[in-house]
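Of the protein chains in this complex, one is absent; all others appear in place.
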Amino acid sequence: MTAIADTAPASTATTRVTQATIDSRVKLFNRVCAGVLIAFALIWLVPIAWTIDTALKPNAETTNTTWAIHHPTLASFTSLFSQGDIWNWYAASFITSALTAVCTVLTASLAAFSLSRMRFRFRYLVFWFVLIGIMIPQQVLIVPQFKEFGGLHLLNTYWAVVLPQIPTAIAVFIFKQFFDGLPRDLDEAARVDGAGFLRTYWRIVMPLSRPVVSAVAIFTFVWSWNNLLWPLLVLSNPKLMTIPVGLATVQGSYGIRYADTMASAILGALPLVIIFLFFQRRIVEGIAGTGLKG
Amino acid sequence: MNDHLDAHVSRRSLFRGVLAGVGVAGLAGCSSPIAAGIANTPLSPGTVDYWNLFGGGDGVRMQQMEDAYRRNHPGTPLQAVTLAWGNPYYTKLSLATVGAKPPNVAVSHLTRMKTLVEADLLQELRPDDLARHGMTPDKFNQRAWQAGLVNGKAYAIPLDTHPLVLFYNTKICKEAGLLDSAGNLKPISGQQAFLDALTRVQKVTGKYGATHGINADTASPWRVFQTFYAQLGGQVLGANGTQVLLDDAKAKQVLSYLRTLTVEKKLMPSSIDYQGAIALFASGASGFHINGEWEITTFQTAKMPFSMTLVPNVFGGPYAVQADSHTLVLPKQPDQDRAKLDRSLEFISSMLGESMTWAQGGHVPAWQPVATSEAYRKLTPQSNYAAAANAAVYDPPGWYSGSGSDFEILMSSAIGAVEAGQFSVDAAIAQIRAKLSPLAGAPSPV
Partner (left out) sequence: MTTTTAGPQAASRRPDATAATPRRVPDQRGHGRQASLFLAPFMILYLLFIIGPTIYMVVMSFFDTSLVKSGLGGFAGFGNYAEALSSSDFWSSMWHTVWFTILTTPPLVVLAFVFALLADRVRRGRWFFRLAFFLPYILPSAVVALIWVWLYTPALGLLTKIVTTLGFAEPNWLGSPNLAMWSLAITTVWWTLGFNFVLYLAGLQDIPRELYEAASMDGAGPVQQISRITVPMLGRTTTLVVVLQVIASLKVFDQMYIMTSGGPNYSTRSLLEYVYDIGFTDFRTGYAAAASTLFFILVLAVSAVWIFLTRRQEQQGA
């Protein structure tokens, strides 16, 4: 990515030398582009800014639809933390998302490793069988999966959320593509030295695959955190709910509580925003490289 | 190689971090929701988990009743959860019970409770258990109690009866000469009498005689229709919802009358939603308003001169009025023991004891010690329509029927379309038949 970014100024430099007249037109055009884009970007940020603005007002003040805050306060946040199930929701979201991410990375990379590095009968068959999974949207399976988890007596446990999210066919596909692109010399040398497949996988292939491991892990975590429909069905007790399900289900107290509502929205989004700010480049590159979509 | 080493270490520390995080969370939450989520242990033993669907004024009063319970039972924590009214609530309640983590006590409409019983989601309430907490059948409104029995067994404790009532603006009705010397509405009975009353009120207001929600209102048109249709002795469904018993002649009579009031004589606005109907009455643009008694809080807050009474007997048969009851039920527990049962029943009996608070919100108490008390009799206008509890007509039984159900929605949309002038009477009856027959014909899922 950095290589591409570097070429941009260099190429414009050549343009500048060769064609001065066009250059000024291009420059003006680029300025206009920048202006329009900044305007849109600011529009895009308005809802988020308004959310923060509202959350910092006292509840009574939210009925004035202005940006001015006369009595800024964190009362909405403190009252959320002191009452309600928000800590339980956080715990449920963290546990289910972390477990899903770790298990998805492990199972998918192990399967992809065998498909990429081992020779066995039915390898193509297995590969195509996994590819079928990409075509099955999880959402159409809610009815049979619910009956299944009812039969397993696992409804209203975190396992009901985690288990069906682990076998992600697209993750296997992404890992296999990446492993196929890695040079084989290193791991074959290790195998000649007597290292088993497990050792090769864990000591050589996985360390080389850091970018794809982190991309899959981050994405799985974010999807799992944001998943609504399935956890909504299997986590029906408010104490066990994840953040999105809790926010969507449990009604707050009565009266005008817009500040509290916006504070809960901020708290629900905060962990993901932090992850995003930390891993912005990884996430964006992950999408660009794979076209992942939830 | 250095690179690999780094990767290895960071991966390992990442896994450690995750494991440690999960572990700490697990430790922190021994016998907590987290333990329940991971190890499927019971949730918060020793507390009363209570789910309800009350918003608005009902929600405020329910919180007062919960607070009273907390004051009187400091040793038993109460955790109350409010979920969105209607289908979303019943979906959640059913899924939680199927999923073996139901609340200890839940609110259910009486008309939704039977489906829950048939789905095997509710616990039978045995007479000796109830008697232990002072709840014997004779202490309840008999109509509500009997309506709540399934095959002679009790599954639900009725808290109230909430009938459709007639709100009237006392100032407007006085000007229209409809009040007696004591300032109460003179009894109205018969089609012509009700029509005349509305006409006289309309002359005073200059706009409308009465209002009720029509546009996008999924319940009010059905409630009004059912009240009049039941006064004619009509039934819509039979055999537990598997038969359509709609009497075309009677339905036609009622729908034509509603059409006269709205489309033809414009005594009622024909294109108005629930909130709009309330606003017109509150602002004095209409002298009557037909709605559930729970809206009393809205008009009290509006500080307008109003009172409430029974919806008139327009069609002259034995008096009947559409109603439902809020009941308290015990969802089937995976691990019910005597102590848990007693805690739940104690909570229910405590709620019944607070019936006076509940009655202030307009509901007719089912608990006779309060319903027959002097204090309730003095509570006006709430006690004006207490007789409605004994003439209550509940929605017909059926897995797709009951308050907020598909049945009410499809009936309301057809009836509302007649009142809005979009449908002829015959077209509405045809649509009702067309929509009901697949539901009646479908195999019951319970």
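In order of appearance the chains are A and B, and numbering begins at 1 in each one.
Heads up, the rule we're going with is that a contact is a pair of C-beta atoms (placed from the backbone, for glycine too) under 8 Å apart; a residue touches a chain by one contact, two chains touch by 3 or more.
Just so it is clear, the model here is predicted, and its values are computed rather than measured.
Visitor: May I ask which residue of B:S94, B:Q191, B:T297 or B:N390 touches the chain that does not appear here?
Guide: Checking each option in B:S94, B:Q191, B:T297 or B:N390, the one touching the absent chain turns out to be B:S94.
Visitor: Tell me where the left-out chain touches chain B, residue by residue.
Guide: 84, 87-88, 90-91, 94-95, 98, 119-121, 216, 218, 399-400, 406, 413, 438, 442-443, 445-446
Visitor: Where does chain A touch the missing chain, residue by residue?
Guide: Touching the chain left out of view, chain A contributes residues 1-4, 7-9, 11, 14-15, 18-19, 22, 25-26, 29-30, 33-34, 36-37, 40-42, 44-48, 50-51, 54, 62-63, 65, 106-108, 110-111, 113-121, 123-124, 126-127, 130, 132-133, 135-148, 151, 163-164, 166-167, 169, 172, 174, 176-178, 180-182, 184, 188, 191-192, 197, 201, 211-212, 222, 225-226, 228-229, 232-233, 243-245, 247-248, 258, 261-262, 264-265, 268-269, 272-273, 275-276, 280, 283-285, 287-291, 293-294.
Here, only the chains that are shown with their structure count from here on.
Visitor: Roughly how far is chain A from chain B, centre to centre by C-alpha average, rounded to an integer in Å?
Guide: Comparing mean C-alpha positions, chain B is 41 Å from chain A.
Visitor: Considering only the defined contacts, which chain A positions touch chain B in the complex?
Guide: It is residues 85, 88, 91-92, 94-95, 98-99, 102, 150, 153-159, 203-204, 206-208, 210, 213, 233-234, 236-240, 249-251, 253-254 of chain A that touch chain B.
Visitor: Over in the complex, which chain B residues touch chain A? Could you list them?
Guide: Interface residues on chain B, with respect to chain A: 3-4, 7-8, 11, 15, 18, 21-22, 25, 29, 32-34, 36-38, 40, 43-44, 55-56, 59-60, 63, 81-84, 88, 92, 95-96, 98-103.
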